[in-house]
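Heads up, one of the protein chains got dropped from this complex, but the rest are sitting where they should.
Showing chain A:
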């Protein structure tokens, strides 16, 4: 193929190729340089940098203007850094955007209103004018805000999450603008009424919360005032005394912490007798055993029973104190079948022996368990430890 070409042609081709190669190399170099430059730039984003610079310039201009307006010839004591300026600019941009959006919304509203309210239109500013007004207002507001922020900074005050604050403020402003426009377009009374109602509701809620919440939570112990259950307790005690004799009860009182339940404390020897009497006496008729359990009070053991009379709609608590080292007591299973499992639980977890119980074995823990876990001196037994 090369045979058909003249030497000139070949030389020309060579030259072209060399030129091309040179061009390519130059391009590559350029590219490499650009890359290097980009790498040298920590941000790696020229555009961003440019934007930052622009924002800085803008912010500086604004600052200057504001200073002229507000501080007059007052000298700057603190040179605000570029970042702060950027923040300001950003805030301003956000505010402006929000204002713009509000204005647009307003314009739309106005337009839609104008269709229906042709009459009023002549009295109202046109959408165009309104838009301008809103813009101006928003700009002014943003400026004021920025100035205030700046002032704050200059006076050494710590400003927390400026960005969020500014955004919130701008939002509020936009909302206010919107509201204003709504007012202007004739919704005046309605929005007012709503606002008033809202404020009222808020105040009411606050007052209610205050009234409820401010009350200090304190245990109410009004020892002087006799309990409403005192007559009932006196009656029980009297009936027991009349029928069973004196000195059967260790104590009888109203337990104010437990919805004022009349509480009887039996002696160990009279416990079963009193329980029996409470159940079968026609006047008392406590035929329902609501609850029975034991407690280790360290000084003594205690059995607590809650009895209820369906006939009289009355409750009574029957307690008995036991010797902690030898907790033995008569079982109530002869009176109430329902005492069976709770007493087994008492035996299992507290080690209380219930005399006359049909099947006093462990119920929760395994049969080979060592110790009674709910006793305050319980030590877990583990063969491997």
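Note that in this section contacts are C-beta pairs under 8 Å (C-beta built on N, C-alpha and C of every residue); 3 or more make two chains touch, one makes a residue touch a chain; residues count from 1.
Keep in mind that, in the parts below, contacts and distances are computed from a predicted model.
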Identity of the absent chain, which is to be given by its UniProt protein name, from "ABC transporter permease", "Multisubunit sodium/proton antiporter, MrpC subunit", "Substrate-binding domain-containing protein" or "NADH-quinone oxidoreductase subunit D": "NADH-quinone oxidoreductase subunit D"
Hidden-chain contact residue, picked from the options A:233, A:248, A:261 or A:284: A:261
Listed residues A:248, A:289, A:322 or A:360, member touching the removed chain: A:289
Contacts of chain A with the absent chain, listed as residue ranges: 201, 204-205, 208-209, 212-221, 255-259, 261, 287-291, 293, 295-297, 304, 306, 310, 313, 317, 336-342, 349, 362-366, 373-374
